[in-house]
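A single protein chain has been omitted; all remaining protein chains appear in their positions.
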Amino acid sequence: MSAHGSTPQKTPRWIPILAWVIAILVFFPIFWMALTSFKTETEAISTPPSLFFTPTMENYNDVFDRSNYARFVWNSIAVSFGSTLLALAFAIPAAYAMAFFPTKRTPSTLLWMLSTKMMPPVGVLIPMYLLFKTLGLLDTVTGLLIIYTLINLPIVVWMLYTYFKDVPGEILEAGRVDGATPMQELFLLLLPLAVPGIASTGLLSVILSWNEAFWSLNLTSSQGAPLTAFIASFSSPQGLFWAKLSAASLMAIAPILVVGWMSQRQLVSGLTFGAVK
Amino acid sequence: MAEVVLRNIKKSFGPVDIIKGVDIDINDKEFVVFVGPSGCGKSTLLRMIAGLESITDGELSIDGKRVNDLSPADRGIAMVFQTYALYPHMTVRDNMGFSLKLAKVPKAEIDRKVNEAARILKLDPLMDRKPKALSGGQRQRVAIGRAIVRNPKVFLFDEPLSNLDAALRVQMRIEIARMHSDFDATMIYVTHDQVEAMTMANKIVVLQGGIVEQVGSPLELYHHPRNRFVAGFIGSPTMNFLDVAVKGVAPEGITIELPGGDSLTVPVVAGATKAGDKLTLGVRPEHLQEGSGDGKLTGTALVVERLGGATYAYVKLDNGTMITAEVDGNSHIKVDDQIQLGVRSETCHLFAADGLALAQSARHPLADVGRGNPGAH
Partner (left out) sequence: MTTLAPASSAAVAAKNNRQVDTRPLLWPSVIVLFLWMIVPLAMTLYFSVIRYNLLNPALTGFAGLENYTFLLDDPTLWTSLWNTLVLVGSVLVITVVLGTLFAVLYNQEFPGRNVARLLVIAPFFVMPTVSALVWKNMMMHPVYGLIASLQSMVGLQPTDWFTDYPMFSVIVIVAWQWVPFAFLILLTAIQSLDSEQKEAARIDGAGPFAMFFYITLPHLSRAISVVIMIETIFLLTIFAEIYVTTSGGPGTATTNLAWLIYSVGLLQFDVGYASAGGIIAVILANIVAFFLVRTVSRNLQQG
């Protein structure tokens, strides 16, 4: 196996075969889940597994009818988009200040922000639980939204900082010569220029919040629970509703899967804090 | 009227001094070029005039007013950046009108000024395009248009042509020069390209290591370089330098011994120089001819480059020194040929051990002629 990506050398025949076999194997659990979501519950647990069946939309209807599915979807949307918008509101001014008005302290501020991300959630689980209990934030969307804002803020600041640094300084200088105030520079020049960067930062934050399953499992149960916690409720042994579980799961992961596929390139630099681009 | 006066201007980044006390007087409507090798501080100096860099020490005034602490927008300047720095998310029209919009100028007046600038620069058909959809030359024009719209007292150019290809560069050079005569504005232009400097400037400022080496008209720098650095920097191929010994000093000049034994009397003011002193002889490649002149140098041609109109011969003199000669394009010289080069005494420069040039007895007749006199058009 060699790395002659773009060279004219001919790729050996077995490479595409191996690559496709692996790809299908890795993806198979997701594919199988998707398949199961269109089966009846009986077909879903038949042995040997049924490959040929009449697809049904029944599970999707059931999920919506029976389990307040819409509420969990709404909670997921609210916490992930809400926390992302909030994090951006905090992070855009901070990243702007550090990227364009750096001081001697800027590198250490950035690293310190990153280091708050290293705090293992389990280390502060107990106090957060008690704090939320006292403040009446347990099992609320608001509580989860606050937590997600805080855990995503360092990544959002970092990614924005990286994108802002890539905006050519001369454009902002031209703005200064043209008489723009720092705020006008930010809103009339920098933000319009950084729209792609802000969008991919927001996407990463949405993806991470959507899939977050430590705080959601520990701090919510029903009213404020997002999809991650709802899906986990299927793990109880009584609930052998695999087809419905699959339908609910597929709907829960599909939007994020699509978003993730579209923005994989930007995710890399965000996930590695700019260390790999 | 917009004179720009720099008095003892200094710039330090922490402990590092970038600009070490610079005095320059720029007259109204003058076209001044800052030139020097990279890292000489020319761009920093321009950015200090623009207000994009703070001034550590010294005084900068524009149009008789101290501007050290004014913001860039309040200095009456406009700047054309090396990368053009167009706002990529705005149309050409919005790019050009941005400064006026920020200054809350009425829309009708913005339109009038922008259209006027567009007409001058022939940008009319491009006004609703984004910068992405423009060629390099067109972007350059928009950047200039954006500067014109501000109606500045001083135009600042930071290596504006370095991102263009050779043909376009020549064309834009001519346009900027024409613009200078049309606009009656003071222009300060930074470049590392001495051809741009020579062709565009009324006055050239040669910088090195944060210090002004010489200020003067293009031909003054060429014919009367103040020191070895300026002599070597201006002119291409670069001037040849030979170590020589002084044989005698007379009112009409200094007589030196050329490598190979010939004597040559160079018409310079001797000053404190006396027989036996060591000096450096500077002679430009284009002032060496095959054959004999007032003195001769002999050596072997190691490399011969034929450009058609001229031929560059890289010659190893008999004493081992390498020199370059620009000989006739039709010369039959070949590699390994023995070659004799003639030197004319009035084209020679002499430099003392401290690098300073000995003043020439006669001033070159064109030394004070620039590209058109300032203000006259």
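Chains: A and B, in written order; residue numbering restarts at 1 for each.
The definition used in the following text is that contacts are C-beta pairs under 8 Å (C-beta built on N, C-alpha and C of every residue); 3 or more make two chains touch, one makes a residue touch a chain.
It should be emphasised that the depicted structure is a prediction, and the values quoted were computed from it without experimental measurement.
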item: Options A:63, A:153 or A:198, residue touching the unrepresented chain; value: A:153
item: Touch with the omitted chain, as defined above, among A:24, A:57 or A:195; value: A:24
item: Chain not shown, touching residues in chain A; value: 1-7, 9, 11, 15-16, 18-20, 22-24, 26-27, 29-30, 32-33, 36, 44-45, 47-49, 90-91, 93-94, 96-98, 100-103, 107, 109-111, 113-131, 149-150, 153-154, 157, 162, 165-166, 169, 173, 182, 207, 210-211, 213-214, 217-218, 227-229, 231-232, 234-235, 242, 245-246, 249, 252-253, 256-257, 259-261, 264-265, 267-268, 271-277
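Throughout what follows, only the chains that are shown with their structure count from here on.
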item: Chain centre separation in whole Å, for chain B relative to chain A (CA means); value: 55
item: Chain A-touching residues of chain B, taken from the complex the two chains share; value: 50-52, 71-74, 77-79, 81-83, 85-89, 98-99, 102-103, 146, 150
item: Contacting residues of chain A [partner chain B, same complex]; value: 168, 170-171, 173-180, 184, 189, 192-193
